[in-house]
Structure formats: C-alpha cells, structure tokens
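Of the protein chains in this complex, all but one are displayed in their positions.
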Amino acid sequence: MTREITLSKAVNEAIAEEMRRDPSVFLIGEDVAEAGTPFKVLSGLVDEFGPERVIDTPISEPGFVGMAVGAAMTGTRPIVDLMFGDFLYLVMDQLCNQAAKQHYMSGGKLSVPMVLRTNLGATRRSAAQHSQSLHALVAHIPGLKVAMPSSAYEAKGLMKTAIRDDNPVVIFEDKLMYQDKAPVPEEEYLIPFGAANVLREGRDITLVATSSMVQVAAKAAEALSAEGISAEVIDPRTLVPFDEATVVESVRKTSRAIVIDEGHRNFGVTGEIASRISEKAFYHLDYPVQRLGAMDVPVPFSPALEDLTVPTPEAVAKAARRAVRGEVADAA
Amino acid sequence: MTREITLSKAVNEAIAEEMRRDPSVFLIGEDVAEAGTPFKVLSGLVDEFGPERVIDTPISEPGFVGMAVGAAMTGTRPIVDLMFGDFLYLVMDQLCNQAAKQHYMSGGKLSVPMVLRTNLGATRRSAAQHSQSLHALVAHIPGLKVAMPSSAYEAKGLMKTAIRDDNPVVIFEDKLMYQDKAPVPEEEYLIPFGAANVLREGRDITLVATSSMVQVAAKAAEALSAEGISAEVIDPRTLVPFDEATVVESVRKTSRAIVIDEGHRNFGVTGEIASRISEKAFYHLDYPVQRLGAMDVPVPFSPALEDLTVPTPEAVAKAARRAVRGEVADAA
Amino acid sequence: MAAQAAKKTGGSRSGKEGGAAKAAKANTEDYLRMYRQMVKIRAFEDQANQLYLSAKMPGLTHMYSGQEAVAVGICEALTDEDRITSTHRGHGHCVAKGAEFRQMFCELLGREEGYCRGKGGSMHIADQAHGNLGANAIVGGSMGIATGAALSAKLQGSDFVTVCFFGDGATAQGLWYEVMNMAALWKLPVIYACENNGYSEYTRTDEIAAGSLTARAEAFGIEAHRVDGQEVLAVNELAQRLVERARHGEGPFFVELDTYRYHGHHVGDINRDYYRSKDEEAEWKERRDPIVNFGKWLEAEGILSADDLVAIGDEIRAEAEAAVAYALNASYPEAGEVDMHVFAGVDHALPYIDGYAKGAGA
Partner (left out) sequence: MAAQAAKKTGGSRSGKEGGAAKAAKANTEDYLRMYRQMVKIRAFEDQANQLYLSAKMPGLTHMYSGQEAVAVGICEALTDEDRITSTHRGHGHCVAKGAEFRQMFCELLGREEGYCRGKGGSMHIADQAHGNLGANAIVGGSMGIATGAALSAKLQGSDFVTVCFFGDGATAQGLWYEVMNMAALWKLPVIYACENNGYSEYTRTDEIAAGSLTARAEAFGIEAHRVDGQEVLAVNELAQRLVERARHGEGPFFVELDTYRYHGHHVGDINRDYYRSKDEEAEWKERRDPIVNFGKWLEAEGILSADDLVAIGDEIRAEAEAAVAYALNASYPEAGEVDMHVFAGVDHALPYIDGYAKGAGA
C-alpha cells in the first residue's frame, strides 16, 4: 500500500519506526520535544517516546553534537537535530575531527553510529545565515556519509538506512520541501546508500541533480521533452558514497551532462561530479559538462535578489538546449 | 637585491613590514608572542611591536577569531594566527557566517579587513587531527579570499597583499616548508591575488598545483623532461580569486592537464579546477583531466601508511606519462 | 521610581544599590526622549507584525515588543561613537541606537533604500552611522564581534564602549565564556547585556540553563548586575554608571535584565499555549509594561499629561505608518546588484572570483 505523505511526515515516520525497533536510538537537539522543531518535523515523537528519548537541549550546538559522538561511542544511537544547516559551521570540529575520524584513528575499535539531520535550501527570505546549502563541506571529509533526500520517499528510506548505519551520517533535508507530498509505501523499506535513482530516462542529455534540485531538473526535463529533447534525470541520493557508475553510464549514453546542486558553485559539489563525468566519460562527451549551483554570493535577503541566486528549471532547460544544439561553449 | 630566506622568515618579514607601515595592524593568537608560535614563524615580533600588538590568547579559537572580526569592523586590521589548519573547524562560524558575510549583509557598509593565517600539509607524523589540508572548505564560501603560497617568495608577497586587503583573507602555509629557502628580493613587493604563476613552460601537459604540491609538480616536470615530456607547471597562488584564464590558456596549448592538491580529493579543490579546465578547454583536450589529491582517508599516524596518502612526484609523473601516451583512461 | 531595582549580585556583596531612588537622568528632556524611543519601538513592531499578517513581509521576523526599556535604557547611555551588537530580535536595539523608520522598513521589505540595501533584512539590519554593528542570525554570534570591537577601542586608544546584547538562551553558547575570559583578562570596555525574557525559542530557559547567569560571569572575575528590565530609569541609571566606568578602563561588566517578549518567538509563532500560558503573558503585559508604567510615572511627576501621552503615541504611529507606506512603494535593488558588495573594493564578485576582474589590493 502506498499513500501520499509529506516529506516532514516521512522523516517523522522513519524515526518513529526505528525508535520502536531499536531502544538504543534517541533524538537530541533544540526544541525537538514539545515543539517538534520549528518545522514541526518531529511533532508527536515525545508523546510516544518520552523526554528521555526525545531530548531538548540548550542552544549549544557544539556541546550536544559532541555529546552525541560520545553517546554513539558507548552503546546508543543518537539522531541529532541541527535546526539549520547554517549551524554546521559551529559543529564542524565535533563532526569532522571527532566523529568522522574515530573509527579510523582507533584502528576500527571505536565506532560512531550517529545521524546528524539538518537542512539546506534558500528562497525562504531568511537571508545569509539561514539559507545555506553546506553539504559540500561535509562531503569532503573522509569518514562521513552524506545523504541528500529529494522527496518524501527518499527521505524515509534514506533516514532508516542512516539510523542503522554504524557510521556518522549527515542527512540534508530541503526546508522548502517539508510540505511536499509524494507516494510512500506503508510497508517498511530502506534505500541503500550509493545507489543513484534514475528518475527519468532519456537519450540526449543527462541531468544529475541533488536534493532540492531534483525537482528543478525534472521540471526542466519535462519542458525539454515538449521541445523534443530527451533528458535523463539522475538523483545520486547520497554524495558519500557516490554512485559513479550509474552517472557515468548515463553520460556515456547521452554524451552530454549538466550537474545541478543548490550549494555554491565555486569549489562545491558540482565540480566533483562534473570532473568525475569529464574524466570517466571523456571519450563519449559531445559537449563540456555544465554546472549550475547557487550563485557565489552570500544569500541576499531581498526577494528581488534571492531568487536570482538559485538554479531554476528555466536555467537548466536553457543550458540543456545550448548543449544539445552544440553551441560553442568554451570561450572564456 | 635578492637573498635566500626561509618561508618562515618571509612570513615574518611581511608581517613586520606591514606592522611598521600601518599601526592598525596587529597579531593575535596562541603563543604568538614570546614563543613566536610552535613553528617559530613569528619570533621576534613581540620584541619590536610589544605585547599590545602581538597578543597571546587563551586556547579559545572561536573566541579570538570572533574578536578579530569585531576588531576588523571597527578600525583595526588583525592578523589571526591559527596554529593548525585542523582547527579551522572550530572557527568556521566566525569565519564563514560572521566575517565572510558582513560586507554583503550590510550592503557594503561594514567591512572585515582581517587575515587568518594557518597551515596545511601531512607527513609530519602528526596524525588525523594535525595534518589536514582544509582549504577547500573556505574556498567554497563567498566573501573569503584564499591564498596558497608555494615558496618563501609567494609567502611574503601574498601575505603583504592579504594584510592590505579590505576583506577577510585566509592564507594557508605549508608546515613542511617553513625551513625551505627561496630567493626573496630585499625591496618591497606585493603579489596580486588572482594572478597565477607559470613556474615552468611546457608543451605536452599542464600541471596545475597548489601550495605544497607545487614543488611536487616541479619535481615531476623535471623528471619528465629527462624523458622528453615537456610539462608546464602552474601555481594559481590564490584559489579565490582563481586565475582561470592562465590555466585554461595553458591547457588549450598543451591539451592535457593534471591538477594536484594536498586536500582530500573527494569534493575538494581538484574537482573545481579540473571541471573548469574540462569545460573551458573542452575542444582542446586530448585526454581527460587527471586529479591527484590526498587520499580520502583520515591521515594515518603510521609513517608506513601516511606516506601513501599524499601525491608524490612519482605519482604525478606516472599520471603525466599515461596522459601523454594517451593510454585509454576512462574505464570505470 | 524603581532605580533601586538594579542590584549587584554575587556572594555577600549582593544587595540593593542606588536605594535612594533618585531619578537616573536629571532632566525632563531625557525622560521624554526615553519615552518616545520606547513608543517608537513598539510602533515599529506593531507595523512589522501587521506587515507579516497581511503577507507583505518577506520571511519571518522577531518582535521586540515588551523589552523596550532594555534597549532604550541602555542605548540612551551611549553616544553614536559607542557600539552595540544586536540579535535576531534586533529592531529595538536598532531604533534605540538612533535608526530611522524609513530605512528600517525598507530593509525589512528588501528594498534598495534599506540600511543594508535590502541584502540583510530584519536579522542582519545594521546601522553603521549610529554604531550599530548589526543584528545576527546566529544565537550568540555577535559576542566575539562585540568583544573584538572593545579590543579595537583599547588598541586604538579610542574611548568608545561596546554593548553586546543577547538573550538568555544565548548564554548556552560556549563562545560567551571564551570572550568573557579575554575581556576580563584585558579589561576591555565591553558590557554584556543579557535580556532574560525567560524563553529560548519554544522552551523555558530555566529548563535548559543550570546554575546562575550572574555567577557565570563572576567566575571570570567580571562584575555582574541584575536589574528589572521593565524599568527604563533603573536600566538607564545602571547603564550610565557602567558605561562611564567601562570608558575609564573598569570594564568589562555583565548585566542581566529581566524582561519579557509579548509576541511569539517570531511573528508566525501564534499558537504557543503548549509552552507558555496566556495568563503569564497577560500578567506581564498588564502589570509590567515598560511604556505604560513609565507613562504613568511621567504623569504622576507632572512631566506629561494623559493627553500628551496619547498625542505622542498618535504622532509616532502616524510616522511609522508613513514609513511603511513609503517602504512598500520603494524599489527593490536592481538585479545587477546581486553580486555586488561581496568583497570590499570589488565591483562584481562573479567575474572577480574567476580571475577576470581585478579588485582593490588584488
């Protein structure tokens, strides 16, 4: 049985199911209990699991992330709620120096089965410190796995996999998508890490898109199909591990690719994916791999400016058209 | 007049000259005064400028970086010493949420003329938390400039430019290179940001290398030249801004490129540079752009393992040979 | 009135100060300005909330209503040279430090004439000309900035003082302890002003804060005070003393100000019974409103009549409405501005970062 539920509900279900299954799983973060987070994603969990397993913290991000690391090292499985992805900067030491490296530094003796769930996405008029998409930072650090759900279905399946993983996993949810509904089975399912999803098959160009950008790419593909351009849309679902084979395979077939991600473009996720494609599908490429990321400026507050900074279906379609037509592209 | 001085001395001179020139410049960090830092880079400065301008702090990285931001916003020009690049994680909020965005968020009214100097580089047997090269993280954040000196000459010229810049600049020095000498003019000079240095001209392949990897690339080029392969070596000197034109120009000429950087390879600096090359020199490339970065593992302590994790001249030469010979490269 | 509400805390030294209840500012003009400033803040927030409710406001914003005596009592003790750092709940600090309605509303609505050309918005509003170093969307995020400004004053031999405003919830950020230590070591002219409104977002702060806030400051050797934040004269009297002392090298100081926010955590936080009661809200609004109470006192002292009070309210409300009307018609920044002001000295960031445009010093 499949019903339509919101991404928010999907996350809530995933966590509830895993907390029922495994008593060592607990939630910790700011306003996660009665308030259920500002986005209400966790509403109701405290009623079922009590304040011992749904723990409201002071506004001490480094502190409670550090504590989650220690808890994870000693028999429990914390899910940490980091209210905004922008606060990652505050917890980088605990996440990247402590959590990510424990297993390796101890030669495999200690492990840190924790999930850090946070979010990304601009255009909520929340300005520069509440609109960032910072997944590139953590994807760069060995020892962390990074998941990027693009719909309610992915949000649930990836969250459950994350909670069962014995490593630190960072999950980025798209704030703008919490109320978006998608079909989600009632039966239990997990989505393995490192398995990209081909949302739509196509012949002419491959659109590789992450998280918030998957719907953008899908819309662009829809528009393009009306013009006779057949775009394949791939959602890698996880950045670490990254399903290189599926992406490369696709581009070898289509000969063209655009990578779309909501993080800043410069030194971000698109560079990695594009360069993997350019290297591994080199002899098949008819056109330089194109990249669309958030504009390389702090996110502006003004709606008039903010909307200019994120990739849109139109921008993707335009880039795709140019690529398929083979318009000369590498003039500096 | 040019004499040979160490990179350490070059940094020291740059800072001393700028502190003499501009009384608003001051130094702040742990053990910067009498101790002159653990690497002794700042030795003697406190004698000339006194403890008011060479300020020893408690072990409070977020605190003193935050204070530098506030000091920079109100009329002074701090140079912050961050003892190890690995501690960047601790100061990311102050650097990326506060310093980087002030000018933009205030519509140009506030500015943050500060320099954060820190280091990178493995193989000192310092293990996972004292050996990271984390420049990719800050290069991703709009509002920060990022300089990567590759010798004493660059270290001095880039530092002086950084101190005079009205923006937050992060400079990464290579710990392993502090005692390396290079010719440095006695006369004052500055090195502009965004101007790559072509260390060595070549016809067959372009080696783009940053910081610690510039010498590695140069050594590889030397070895290759003995085999009749002519490699061009380019040091971008700054990641932000990045001198795309010089790099692309070179690759359009040589038709092949390898990007070498000591940060982790995955989602790091090499992806950005390689994808810029692949895009902008697309029609000129004879071979997929290759990337060499630090291995995607936490830096191991054991010498037997650590040395395997960083790019070597041999690895670069090997990749170059394959590229020049055109060995089929894109098998997954 | 309640100047004696200010007390210095800590060990045996604690006790009432300034018990003589003498008015903090000796002349009528000062009272009037404080009253007007508080009314201005309230009027600003009422309009801002209206803008939200009528869906004309981009995003969310955090109302300062109820806390006016804190911002005004403190900022009236400061000069334009003195600096403040502000918070996500920052409109009050901004007005109190001298900002104009028009540019503030323009900023809240993302217009080019805003203090930050619409780029900052409510959570980053700054007013450099009056020494407001800006609101901050990171809880506690400005504690370093404020302390650094104070260091800068010391290094330059300037005598400006910096006040760091933050909430009770922000005391959970480790940064505060790091900078207090340095401020204490180096005797920096900074005053940490903690507006204790009892809540950290949707949680009572006493459920997430152990021990005592004043003791935390005192542990670093910092003189700590606690004052009724609803009494503008008490706040102002204490602020004047501490600012003066900080200016003469006797800082840093910590002040905890007991206060209350009338609205939800932000304008959208309407159904909040689950974390605080309507009775509690009513109690504060009806008995401890800083504007009403100060108005009554002014009347009792014969400084203003009831009619005067009404007239001031009307006048300022009209001003606020006019500013809103202006801002709603003001223009947005041009698209071309989107990559400007990323770097000082660089016109457009996008070509610059690709190395195709040179910037100052680079």
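Letters A, B and C mark the chains as written, and numbering starts fresh at 1 in each.
Just so we're on the same page, a residue touches a chain if its C-beta (ideal position, glycine included) is under 8 Å from a C-beta of that chain, and two chains touch if they have at least 3 such contacts.
Predicted model, so just to flag it, every value in this text is computed and none were measured.
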>> For the chain that was dropped from the view, give me its touching partners among the shown chains.
In response: A, B, C
>> Can you tell me which of B:N97, B:T246 or B:N266 touches the chain that was removed from the display?
In response: B:N266
>> So one chain is hidden, and I want to know which residue out of C:L32, C:L185, C:V292 or C:A357 touches that hidden chain in the complete assembly.
In response: C:L185
>> Touching the hidden chain in the complete assembly: which of B:R125, B:K181 or B:R200 does that?
In response: B:R125
> Taking the full complex into account, what residues of subunit C touch the chain not shown?
Replying inline: 11, 172-178, 180-181, 184-185, 207-212, 215-216, 218-222
> Residues on subunit A that touch the omitted chain in the whole complex?
Replying inline: 24, 26, 52-53, 57-58, 60, 62-76, 78, 93-94, 97-98, 102-111, 113, 142-143, 145, 161, 164-167, 192-196, 238, 240-246
> Which subunit B residues would touch the chain omitted from the figure, given the whole complex?
Replying inline: 30-31, 34-35, 38, 56-60, 62-63, 86-87, 90, 124-130, 266, 295-298, 300-305, 308-309, 332
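Convention: only the chains that are shown with their structure count from here on.
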> Any idea whether A-C or B-C has more C-beta pairs in contact?
Replying inline: B-C
> Between subunit A and subunit B, what is the separation of their C-alpha centroids in Å?
Replying inline: 29
>> Can you compute the centre-to-centre distance for subunit A and subunit C, using the mean CA position of each chain? Integer Å is fine.
In response: 36
> Using mean CA coordinates as chain centres, what's the subunit B-subunit C distance in Å?
Replying inline: 40
>> Give me the residue numbers in subunit B that touch at least two other chains, ranges are fine.
In response: 93, 97, 104-105, 142-143, 240, 244-245
> What are the residue numbers in subunit C that touch two or more other chains?
Replying inline: 116-120, 124, 136, 138, 141, 174, 342, 349, 353, 356
